[in-house]
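Rest of the complex left out; these chains stay put.
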Amino acid sequence: MVETLSLKGRDYISDMEFSRHEIETILDLAFELKRQYASGIPHEVLKGKTFFMLFYNKSLRTRNSFEAGIYQLGGNGHYLTPDAVYKPAAAGDEEAFITERISDVARVLSRMGHGIGIRIFGDPVGWIYGKGNAYIREFAKWAEIPVINMEDDMFHPCQLVADLMTMKEFVGDLPGKKFVMSWAYSPSVKKPMAVPQSAVIGGTLLGMNIVLAHPKGFELDPNVITRAKELSKLYGGSFEISNNMEEAFEGADIVYPKAWPSLENLPPITSAPQHDKTKKLADENRHWICDAKKMKLIKKTGIYMHCLPCDRGFEVTDEVADGPQSVIFHEAENRLHGQKAVMALLMR
Amino acid sequence: MVETLSLKGRDYISDMEFSRHEIETILDLAFELKRQYASGIPHEVLKGKTFFMLFYNKSLRTRNSFEAGIYQLGGNGHYLTPDAVYKPAAAGDEEAFITERISDVARVLSRMGHGIGIRIFGDPVGWIYGKGNAYIREFAKWAEIPVINMEDDMFHPCQLVADLMTMKEFVGDLPGKKFVMSWAYSPSVKKPMAVPQSAVIGGTLLGMNIVLAHPKGFELDPNVITRAKELSKLYGGSFEISNNMEEAFEGADIVYPKAWPSLENLPPITSAPQHDKTKKLADENRHWICDAKKMKLIKKTGIYMHCLPCDRGFEVTDEVADGPQSVIFHEAENRLHGQKAVMALLMR
């Protein structure tokens, strides 16, 4: 079912707030736009509209897919970094003539364009879990135009759209499919929780059988777990947690192994981020790598996914990342089509 | 009266050089473009044209309004920073393979596009008052395409257009209206003189009754004062200077309180910028804040203006900035429409 009205003018910040019909509507339009892109059919549905892209953190896929996407829709994107504007800050984080209060920035941009995308997590918010998400919500509170989460410390809803598209393309109908969202080792621990949390919410919303796998100490946000369990009951899938990568992989349709940090070593649980502790914990789990041996455990038709950039040699071997079951470049491409659908539905 | 010819191909650098008819022509087109934007009527009058935006200083409003504006006119903007090109420098400020002489940069860009905007004041010109303006004039001397001042150390003519638009929208015909351009306190003293100087020139040009208010030590450029006095005689308004914020506010139609530095503590008057001295002088005048009590002194129909970013809690209280008499977001929006008019008239 396509929701023709409910997404117009909305923000797209957290995957906890959207209905199954709304996500299906986004996916439906995304596939339509992908066909049109492939066949060169123009689709300038946002002609004359401006999308502001505010990046507190670096980006390859998100930036280029949004910037190319808004252009393909007939609009225009502005690439903005906090140091090039007066750094938008919440009341309390302000410094005269260096920062500008978010409420002011959001209201000003609302008068000059038609949508605001924001990426923020980690260093720019002192690694306080949830503060990036709170910043985006503060923008949304004041903006009179849609605000889109381009990845924060809690969710990456645009990655989710691309992930669901890719799953549908490669494993077909999602209900009943086994989707393993797995932690994997990386020497770099400065990453957000966004991708796995969006994935388990989105997967349970669409009725998949989710196995969340990670070493002890790498638990997801309890609120996300609670919601995923609720959704799995509502939509007929299942949700399990495993502490064993191999067991989790058994018979999987989809494996998605990637690194994320330990919430136990981040504020507000700790008073300051303790990256060294997370590093130590991670280093004890170097065997959480997705290699050819583990890939033998999943279905022959099963696929390997990653949002990229992947830390080759740590999270995954080259053999797997570039192997026949890897769909990572299709997944990256779907960022373009998925986000075009999100912008078109929200900003029209 | 609309000047159909006199602005074509011109530079837009100093408010001291434009006639009342020319400013009225810009305002007239700006209002027309605002109506067209509001109703979605396309107005791609600069289709195929490129506007180069060279920012020595950061910017939220100026950059986004120019970048969105040129796009809405059918053209395209390039966001340029000095470190990403070979930093344009005047003869004498050059360093091999780090900088490039302005005369060369201006002549090269003239061959590749249709207009050049420049923002420069403060640190990039060693806080030498007038050097930013001189840099822009050097660009204009060599460029074969219009050069637009996106704020220098002397003038901010694009802000002026937005300010005059906003005044007309909220207080009606400008002749005879009382406009108080007032200094206000900020802990940050590293600001240009541009906004108040453009405001008093523009206000007297349009026949307003100007009161310029500031503590002793924060006088404007004497040449600006002389010109404002001349204009007030020519166009039937008045021009007064006050050293008392409350007295100045009495019965005002428009108040525009904002911080600016002390010229007495900047080169060429001093040999080096003495920001500490300005800070000390400013700190003695912390009571120059625009608060609800002072707003009671102005007309009930009077308005509060600010170019933004405003230093909340210093220049103005939240109560005033977000109160019913504040027009700051309309003012920010008018940057878009005003600058589109400027570009359309100059670059066609």
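Chains: A and B, in written order; residue numbering restarts at 1 for each.
The definition used in the following text is that a contact is a pair of C-beta atoms (placed from the backbone, for glycine too) under 8 Å apart; a residue touches a chain by one contact, two chains touch by 3 or more.
Quick caveat, the model's predicted, so the values are computed rather than measured.
Novice: Total copies in the full assembly, please; the file places 2 of them.
Specialist: Total copies of the sequence across the whole complex: 3.
Note that only the chains that are shown with their structure count from here on.
Novice: Using the average of all C-alpha atoms in each chain as its centre, how far is it in Å between subunit A and subunit B?
Specialist: That gives a centre separation of 41 Å.
Novice: Note which residues of subunit A are touching subunit B in the complex, please.
Specialist: 48, 50, 52, 76, 78-80, 83-86, 94, 96-98, 100-101, 104-105, 107-113
Novice: Residues of subunit B touching subunit A in their complex?
Specialist: Residues in contact with subunit A: 40, 42, 55, 58-61, 63-65, 67-68, 71-72, 79, 81, 186-188, 190-191, 308-312, 314, 329-330, 332-333, 335-336.
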